[in-house]
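Rest of the complex left out; these chains stay put.
Chain IDs A and B follow the sequence of writing; residue 1 opens each chain.
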Amino acid sequence: MIIHVVNPNSTAAMTEKARLAAVACAAPGTRIMAGNPRGTPASIEGHADEAVAVPAMLALIAEAEAEGADAHVIACFDDPGLHAAREIAEGPVIGICQAGMQVAMSIAARFSIVTTLPRSVPIIEDLVAAYGAGHHCRRVRAADLEVLALESDPVDAYRKIAAQIRMARDEDGAEAVVLGCAGMTDLADRLARETGIPVIESVTAAVKLAEALAAAQFRTSKVGSYAFPRQKAGGAAQGLVANLAH
Amino acid sequence: MIIHVVNPNSTAAMTEKARLAAVACAAPGTRIMAGNPRGTPASIEGHADEAVAVPAMLALIAEAEAEGADAHVIACFDDPGLHAAREIAEGPVIGICQAGMQVAMSIAARFSIVTTLPRSVPIIEDLVAAYGAGHHCRRVRAADLEVLALESDPVDAYRKIAAQIRMARDEDGAEAVVLGCAGMTDLADRLARETGIPVIESVTAAVKLAEALAAAQFRTSKVGSYAFPRQKAGGAAQGLVANLAH
C-alpha cells in the first residue's frame, strides 16, 4: 500500500520530519510517498497562506494518485484544501486535524489542542466545530511560537508547548492533548512522558487512519459533493492537470 | 467611495451581470470597480474550483485596495477565499452568501436558499452553519442547473428556480428566499413578483452592506486572525504581490 503524505508548505525539513513520523508508524507493507510543492509559503500561518498553497498541493495529490497512491494525508493542522482534495482523489484523504480529533474522541472524554500562533486559534476552533468536536474539545491553546521556530529554536519551543500541555491538563480538565502542528512530530513522546497525559501526534494519527481506510477499501464517495470537478474551461479538473504538465 | 466587486470565475458575462447589479443599487457617491481574474474556472462548482480560483482573486483584491477600493464584495455564493481576503485587505470584505443571510435574518424569521447544482448544497449548508444561520435557514435547495446554464438557457433556468422558490414558500415555510448564485442577479425582481415572497438578490445585499460598513469606517480587524499575512519566503504577502507583478 502507498500512503501519500503531502506537506503544503515549501519547507523541506518539515516534509522530512513528517515523512519520518509516517515511516515510523507505517505498517510493514506500507510505502510512504512524501513531498511538498515548491514556491508555496515556508509555513502555513493563516487563511491566506493556506489559499496560496492549496492549488499546488492539489496538483501533487492528483499526481500521487496517478502514480498509485492509495490514500493521502495532508500534513498541516489547518487541513487546508481538504474538501477540494477529496474531489480530486478517489483514495481517502485524511487531514491531520480531523484525524487527531477522531483519535482524541476515541481515547479521552475531553481533550485540548496545542498549536503554535494565536492567530491560528480561531481557524482551528472553526475546524473543531465543523468536525463535530465542540463538546469534547476543552480549548485550543497557542504556545505563541511561529511555526519555523520549531526548527530554529527547538528547546524554547519544547518548553512552551509543554507548559501549555500542563495547563490543558490542570486548568482545562483535558484528558488528552492533540498536537496542533505537523512540525511537532518529534516532540510527542517526550511530552507525553513528562506531562503524564496522552499526547496525540497528528501525522501519526492521520497515517494510521489513512492506512486503515485504504486497507478496508473505504474510498472517497463520488456521489455528491466530493464528485470529481466538472469539466470546463479553466476548471479544477483541467487546471490541476495543466499544473502537472509543467 | 469605491466598492470593488470581484467575480472569482473567469466568465466575463457573469462579471458584467454582477457589475450591473452593483451599479443599479449603489448610492450616488459610490463607484463600482468590477473584475475577474483570467484563467480561473469558467464557473465555481465545488471546492476544487474554488481552490484554484482563490489565489488570483486575492491578488485582484490586493490590487484593488492599492488602487483605493474602500470595500470588497466576493461575487460567488460559496464565499470562496473570504477569510483569506480579510487577511489581505483593510477595507471590509463581504461575501454574498453571508450578506444574503444577514439580510434574510433581518427581514424574515425563516428563509430558504435556492442554488444551482446539488453538489453545492453541502457547501452552502456548511456556510449556513458557520455564519450562525442554522436555526433560521429552513433548507438549501438546488434547481439542478449548471451555473453556465443561467447564461445559455435563461428561460429554463428561470422556470426551475421559480419552482424551487414556490416549494420553499409552500413546503419549507420559508418567509423569504435568498438566491444562491451570483449569476441570478437579473432574475430577482421577477421571481419576487411572481412568487409573492421576498427574494433576496445576494450581490445587491453585499454591495449595500459593503457601502454601509465602509461609510461607517468599520474596517477589518487587524488584531488576531485577520491580521495581514506574516512575511516569509513564499508567503501570501509576497506571493500575491509577485502575482500582481506579472
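Simple rule for what comes next: contacts are C-beta pairs under 8 Å (C-beta built on N, C-alpha and C of every residue); 3 or more make two chains touch, one makes a residue touch a chain.
Here the structure is a predicted model, which means the values were calculated and not measured.
This structure file defines a homomeric complex of 6 copies, of which 2 are shown in place.
The definition used in the following text is that only the chains that are shown with their structure count from here on.
Computed centre separation for the pair subunit A/subunit B is 29 angstrom, with centres defined by C-alpha atoms. For subunit B in complex with subunit A, the touching residues are 9-10, 39-43, 45-52, 54-55, 58, 81, 83-84, 86-88, 118-123, 126, 129-130, 146, 148, 224-225, 227, 229-230, 232-237, 239-240.
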